[in-house]
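Notes follow the structure.
The other protein chains are all here in position, but one chain of the complex has been omitted.
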Amino acid sequence: MLLEECEVLSNKTLASGLYEMKLEGPGICAQGRPGQFVNILVNPSDTPLLRRPMSIAHVNGTTFGLIYKVFGQGTREMSSWQPGHMADILGPLGNGWWPTDDRLPLLVGGGVGIAPINFLHQRLSQAGAPHQLIMGARSGAEHFLEHDPSAGITLTTDDGSAGIAGTVIDGLKAAISRQDNQAVTVLGCGPPGMLRALQSFTMSHEIPCQLAVEEMMGCGVGICMGCSVECRIDASLAQAGEGRRYRLACLDGPVFSAGELVLARD
Amino acid sequence: MLLEECEVLSNKTLASGLYEMKLEGPGICAQGRPGQFVNILVNPSDTPLLRRPMSIAHVNGTTFGLIYKVFGQGTREMSSWQPGHMADILGPLGNGWWPTDDRLPLLVGGGVGIAPINFLHQRLSQAGAPHQLIMGARSGAEHFLEHDPSAGITLTTDDGSAGIAGTVIDGLKAAISRQDNQAVTVLGCGPPGMLRALQSFTMSHEIPCQLAVEEMMGCGVGICMGCSVECRIDASLAQAGEGRRYRLACLDGPVFSAGELVLARD
Amino acid sequence: MTDLTVTLGRGLTLKNPVMVASGTFGYGDEVADLLDYSELGGLVTKSISLEPRDGHPPPRICETPAGMLNAIGWANMGVEAFCRDNLPFLAGLRTAVFVSVAGSSQAEYAHVIEAVERSALEIAGYEINISCPHVDKGGLEFGVSPEETEKLTSRLRAATERYLMVKLSPNVTDIGEIAQAAERGGADAVSAINTVIGMELDPATGIFKVQTGLCGLSGPAIRPIALANVYKVSQAVSIPVVGMGGIMSVEDVVRFIRVGAQAVQIGTANYRDPRIGLQIARELPGYLAKIEAPGLEEIRGSAH
Partner (left out) sequence: MTDLTVTLGRGLTLKNPVMVASGTFGYGDEVADLLDYSELGGLVTKSISLEPRDGHPPPRICETPAGMLNAIGWANMGVEAFCRDNLPFLAGLRTAVFVSVAGSSQAEYAHVIEAVERSALEIAGYEINISCPHVDKGGLEFGVSPEETEKLTSRLRAATERYLMVKLSPNVTDIGEIAQAAERGGADAVSAINTVIGMELDPATGIFKVQTGLCGLSGPAIRPIALANVYKVSQAVSIPVVGMGGIMSVEDVVRFIRVGAQAVQIGTANYRDPRIGLQIARELPGYLAKIEAPGLEEIRGSAH
């Protein structure tokens, strides 16, 4: 974890409603792993008060990328940053996805969850590790990759304007059907509804699954205890007084084993 | 008084530490008189919360100008506005300087008080009305006019780098000495110290004087009662229960008769 | 179009729930150039005392993070001049006008109301500002004591048949207890919150930014505090609650309704834009439609 002054190298529209920012950050690039995030100080004034967490979306040499949507004041201001702007960034934070033996990784991303999934896809591709990528969006305009199942890239859209019409679950089923019996594991990130769908699909099909969650974060480094995530307590641990009902998204996550998570509230 | 969406036409450095902004505002231009001000919404967020009052510094057709210094967040943000920016502006507000019979007006401006004095100078010049202008600053770099006593323009600087070395009081004395016995009146605006000096100079020399004050303003339109200015209560009015100890800079001023003002605190 | 009328009891109905708060809309016609007052749900005047009051010396206000501090000191012209010079204009408006009443003794509050009643001008009623120091009780504010609040309310209840709303201070351990005291005293409604006690100073010199030192905080900074207090008050009483504190938008109005407010008042936001109250009133039907709320009644107190 380090605090780095990062120069904005570029900042532009990537797809409908989606921006991509590239920043110079040698320290963050050297340490960053897929699933980790950075925490960005939007401006030195009192509003917005807290940093904004953003997943690392790719790393090239000493340059890392973010892929983000404009939601409110913080991301709106970020979208106005010009090349040359110096951003105060804390990272890399949290724990990423962990290696998965011999199983074929099926990467599933939706919403802004495509950002960390993109980084994971990049790293696996660079390592020549076989995997499948499934990305979901409402329409084709929100996608920035081409639907190409033969190259392992499956897109889904709610309106059917690109790739498979349907949700990422439909994309996931299609990708699974293409594997002849190879054991798979699902590595996912996306909005709460998608995480719940992935959790119930993988649990009912007994597929190992690791999900990255998004929680409101106060600090991103474990000092506010604000980013609690409800977890199923293993009965034996609870007995020993070691089971913690709530874990911290920033320190213990944001990637958790799907079986561990209690995903209740939107 | 009206709320006008004004387009920024230009916004640039006028002299050291001083900016000039020109805005399109037909309504404000039609009504504005020297000594009146406008109240500017800096941005739609919660900080800064209140509008920023700025004197009208000149009017040309449907375009008016502001001359301002960067003090804090509000003026810093204003200084970043590009041509085309639409500003939410309330004005014109307050009362300006009032006519002064046959006396020769001596206009005295210092600090950002040069802004309304500049407008008064412009209007008197356009009307062909004789007057003298005295502008004070710390150094020549902060001036945007040329020292030209024969044309009625006297500059003063603390460091002597332009015009007369000294304060506006020295400039005022020089200007007075150039009048052979013509009755004069002083119309001034500037920082608290300068206002106090002008007040005591004019009172001790029995020169009529009208001063524009700057007070913290909540609203600029008389609905918060925040911009109180202490005034000497005329004994006869006080008896009748009509004298008000505090008057409002935004409604009753910002121009007051110097004899009326109690200028205590910096 | 959604029905925005709000019934407050004692036969009083507002055309919409958006009023403007005491001390934040002047005496009368200051901003009449900018808006048609009759589109407002209601208007509360500056707090009026029996005699004219100079108010506090300058500086009276300063800005703080997302808020502002003030100590105006109930500067006002006194009830006599007010009834003569300003109230006729206000009483002629087609909106519910409440005269805010200040006093330093129970008798003074009563005398202010009696003077307004004598003027025979048609107003909706009164808002009682109990955040005034009680000189007979060593300067402690009426609003911090349930006993004083109840006594004052019942005395004023006897002085008028008009609507009587008691405005609560947030600077107490248990605001629900004070609200209940006002209810027992016969108040038709309570309004909350008045400003939160605050202070600001120049670090370089130590000089208070507002001359009195201790003064009152308002604006968006206090909105979370106001919502908590209105929530507590709504749980404590069965008379209507009028909510305020940091309202800047139609979303904020709906937040206050959801924690139990019957109507709301807008204060500091008027200084940014005096039209904000009627703009919000105009936006309200569209916003309710957007969130699929049939009306105000259906969402009132629905926070969970």
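We call the chains A, B and C, going by the order they appear; numbering starts again at 1 in every chain.
Note that a contact is a pair of C-beta atoms (placed from the backbone, for glycine too) under 8 Å apart; a residue touches a chain by one contact, two chains touch by 3 or more.
Since the structure is predicted, the reported quantities are computational estimates derived from the model, not experimental observations.
Set against the missing chain, the residues C:L227, C:M244, C:A261 or C:L296 yield one that touches it, C:L227. Looking at A:P149, A:G166, A:P191 or A:G218, the residue that reaches the missing chain in the full complex is A:G218.
Summary of contacts with the chain left out: across C:A21, C:V190, C:V259 or C:L296, the touching residue is C:V259. Contact between chain C and the unshown chain involves residues 64-67, 69, 144, 171-173, 196-201, 203-208, 213-214, 217, 219-225, 227-228, 231-232, 246, 251-252, 254-255, 258-259, 290-291, 299, 302-304.
By the touch criterion stated above, the residues of chain A touching the omitted chain are 1-3, 41, 46-51, 88, 215-216, 218-219, 221-230, 241, 244-246, 251, 265.
Interface residues of chain B with the unshown chain, by the touch rule above, are 46-47.
Rule of thumb we're sticking to: only the chains that are shown with their structure count from here on.
With chains as nodes and touching pairs as edges, the resulting graph is complete, every pair of chains being joined. Separating the centre of chain A from that of chain C, both taken as means of CA atoms, is a distance of 47 Å.
Averaging Cα coordinates per chain places chain A and chain B 56 Å apart.
Counting partner chains per residue, chain B has residues 46-47 touching two or more of them. Annotation for chain C: residues 65-66 touch two or more other chains.
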